[in-house]
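Of the protein chains in this complex, all but one are displayed in their positions.
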Amino acid sequence: MSDHSHELPFWKKYIFSVDHKVIGIQYTVTALLFLAFGFGLMLVMRYQLAYPNQPLPGVFASVLSEPVVGEVTVNEATGETGKVLTGDGYNAFGAMHGTIMVFLAIVPLAVGGFGNFVLPLQCGAPDMAFPRLNMASYWTYLCGGILMLFGFFVKGGAANSGWTSYPPLSLIATTGQTIWLLGMVILITSSLLGSVNFIVTAVQLRVQGLSFFRLPFFVWAQLVTSFLLLLAFPPLEAAGLLQLMDRVAGTSFFDPGGLIISGVERNSAGGGSPLLWQHLFWFLAHPEVYVLILPGLGIIAEVIANNTRKPLWGYKSLVYSAIFLGFMSFIVWAHHMYLTGMGTTLSTFFQATTMIISVPSVIILTCLVISLWGARIRFNTPMLFALSFLPMFAIGGLTGLPLGLTASDIHLHDTYYVIGHFHYVVAPGTIFAMFAGVYYWYPKASGRMMNEWLGRIHWFGSFVFINAVFMPFFFLGMAGVLRRQFDQTETLHGAAVQGLTVMATWGAIGLALAQIPFVINFFWSMFAGQRVGANPWKATTLEWTAPSPPPHGNFDAVPVVARGPYEYSVPGESEDFSMQATA
Amino acid sequence: MSATVIPYDVKPHPLTGMYNGKFGIWLFLASEIMLFGALFSTYVLLRVGAPEGTWPIAGSPTTRGDNILQVPLAALNTAFLITSSVTMVLAWANLKMGSFKKGQQFLLVTVLLAGAFLVVKYFEYNSKLHHYAVTFNEHFDRDGVESKSFKGLTQAGTEKTIHYLWGHVEETKKDADGAIQSYLFMPDHDTSHGGEGHEPKAVEIHPAEIARMTTFGPGGSSFLGCYFVITGLHGLHIVGGIVVMLWFLLTGSKMWKTQPDKYANRIECTGLYWHFVDLVWIFLFPVLYLL
Partner (left out) sequence: MELLAQAADFGTYGKWMPPNLSVRGGAIDQLIEILHYFMAVLFVGWGIFFVYCLVRFRSGKGGSAQYHPVKGKASKYAEVGVAIFEAVLLLGFSMPVWGEYKNDPPPADKRVEVRAIGEQFQWNFHYPGPDGKFGRTNAKFIDNVSNTIGLDPDDPNGKDDIQTIGALHLPVGRPIYVRITSKDVIHSFAIPTMRVKQDAIPGMEVPVWFQIKEGATTANLLKSKSMNEDFDTAKTNWYRVRHLVASKDYADKSGQIILAEGAGIGLSRDAGEKKLKQLREAGIDSINMHPENPLEVICAQLCGNSHFKMKAQLYTYDDAGFEAWKKSTVPEVIEEF
């Protein structure tokens, strides 16, 4: 089998590949680039927030141009000028930061990257069920991503109505919004292709002996995620289509009619509903939260089981909780809309479901932390990321409580508290899980280890600075500072806590610097990392049975599974790990 | 092609009873249900929220879609699609029984019926896109042609009177710079109020008198927006089906020679998709045209 793959020309093997591992790596690298880009947008915004209307530092000023930045006089005496972010530029960066991070970085990294690379291996499959569909999914994603970026170059700049694109604001926005909608439709198509593939693979391609309850938790997490993508994304696709029609075909799905835009009545038939968009959008976007977090939890479970050298505590509870989370995530969406004028009946329902959905999350976190009891914890880089994930994810989860209850939401709604809450879930949460995953599976993908000390420096810097960025957000939110504000010092309560914003900005700069060791490590280890065999971490799941890196077709012989996924330190065994595959 | 052999590519999996492709297409259809479900929900929400008298378009006597849509054409289309579902099944059944030629023939009939559906749809769309609704700034009365009026409430509860006429633009007069000077407008027979027994006659309308002029296209009303988006998306699904079937008609023999089972499976999957597309129409027809 492996001989055969050598006959493929380079472009077929590495560019237009149908091999799930190559596609997984393509997804990972592309998504990491988008992650860096989205982070860059954020740095520019943070600079403006900390130092409102002051010229951007040279590195940003040189690459940015109209309409994102405008020229201002820095020094009246000398006539020296500098470039300052504009209100539209800030809004465009904000909208694109959100869109890129969610749809172009985290989901493709978590699902497209890790899911693609690891899931078939953990199922003992030779590839995904539909390899060519898999390739189509990646290329569709790339096209959608490039189209999104193209938005920056159209007249008026990229979409600037927030990543939520609430109409009517988005209906009267510049061309960038149309590009955004087209990009979203393409990205959603890519996700659908991917999720069908994942589900079929996980259900049909499990090798002999690998019953559902012997699947690693990671596979379960991907399976639930895929169902969420499959069922939650189409309504957004429909909504995107409707908004597109509103913008280009003169319909009025989200336009109630009689809007006076800058003194001129908007020409439309009216009769639409701005809230309809919010319902359709959040019907996707709440399950999307679990799409962002579940694969991360899957990675954390793998890394923790491996480095505690003992079975995961409550494996079945974890699985049931993930499934329950998936179901519940479809009926909590309106908790994003408490302040649209919702009455008591509806709000009670959505508050109740929101409280209920917190229970499985608590169970998952409890299972993971109780797994530490009686362990023999190895503190390597993936484990450090996984362990620091736990408390930060807990902060993210807990701070959801005041937002989920309508009464406290009145004060905290649309403030930095919200930003802090979901960033703690996704940034110190999912992104830390992604880093854990990169360090954990790098030897499998490349056949070489990443450098441990560079990894630890990377972890330490990231851990310190990511908290420096996001912890102030809770205090800013308490003080009532709103999100999506170009300059918070325009308000009394905002000006009073400007210092916290400055702190967060310096945290972000530190966080950027802390990624340097990772970048060096990533490329350096590709050529100079220590070579390893099939199972460097002494792990149990099926991917560690295949050679590192696995050839096209994955396994030398089709594995047969004899036991559960986390049989570590089984009494009476000579080694402290018993692999799933026999022989 | 690669040497990798994917399990259950052709044979059904013991747990699900389906080969990979069939399972995949069912999942895809599940997502399609969510897609059309969201659009149907949009339709329901907008209809429920529409101020009285504005559905399907301001001034309609009832809220039924057939005020402005042609039911006979849609009924004909329904017949086309239902028949095509039958021929699709026959195509698959013949392939399963080993008769490639008959199978391909039925597939061709399916494609032709789908094409006929699109032709009818074209005529429906076309007549809508050339039918105009004009809303006037105030009551209009010229050369014996009077505007109708309709008193409605906006969503915010303010009262609003709409003066309107439906009809066709016969001619658009422009000045030397290309700016529109007037329209020669032929009102519909039933809205012209030209008096009993008189032939409706065209009237000149100036842009300054017009509050809003729109075709019965997507921008005409919320209902028409729903109509065009849902039937348009459905039409795209038909086009997609035609492309896939044509592909199999042109290239099927090659696969049939080496992997007849796999080919029959592919037609089965296409069929599942096709039945779904028909089913959507079976919902669309009563919802948009009859209710």
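Every chain is named by a letter (A and B) in the order it is written, and numbering of its residues begins at 1.
One rule holds for everything that comes next: a residue touches a chain if its C-beta (ideal position, glycine included) is under 8 Å from a C-beta of that chain, and two chains touch if they have at least 3 such contacts.
Source: prediction; values computed, not measured.
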### Summary
The listed residue (A:Q243, A:T381, A:N467 or A:Q498) that touches the chain absent from the view is A:Q498
### Message
Out of A:H20, A:R46, A:H97 or A:H413, which residue would touch the omitted chain in the full complex?
### Response
A:H413
## Note on the structure
Among listed residues A:I15, A:V59 or A:A352, the absent chain is touched only by A:A352
### Task
Kindly note down the residues of chain A that lie in touch with the hidden chain.
52-54, 76, 86-88, 90-91, 160-162, 166, 168-169, 172, 256-263, 265, 273-275, 308-311, 313-314, 339-341, 343-344, 347-348, 351-352, 355, 358-359, 362-363, 365-366, 369-370, 372-379, 387, 390-391, 394-395, 398-399, 401-402, 405-408, 410-414, 475, 478-480, 482, 484-493, 495-499, 568-571, 576
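Criterion: only the chains that are shown with their structure count from here on.
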## Note on the structure
So, in whole Å, the Cα centroid of chain A is separated from that of chain B by 37
### Query
Considering the complex alone, what residue numbers of chain B touch chain A?
2-8, 13, 15-16, 18, 20-21, 23-24, 27-28, 30-32, 34-39, 42, 45-46, 49-51, 54-55, 154-156, 212, 214, 217-222, 224-226, 228-229, 233
### Summary
chain B partner, complex, touching residues on chain A are 1, 4-5, 8, 18-19, 125-127, 129-131, 133, 192, 195-197, 199-200, 203-205, 230-235, 237-239, 241-242, 245, 249-253, 256-258, 267-273, 276, 280, 283, 552-553
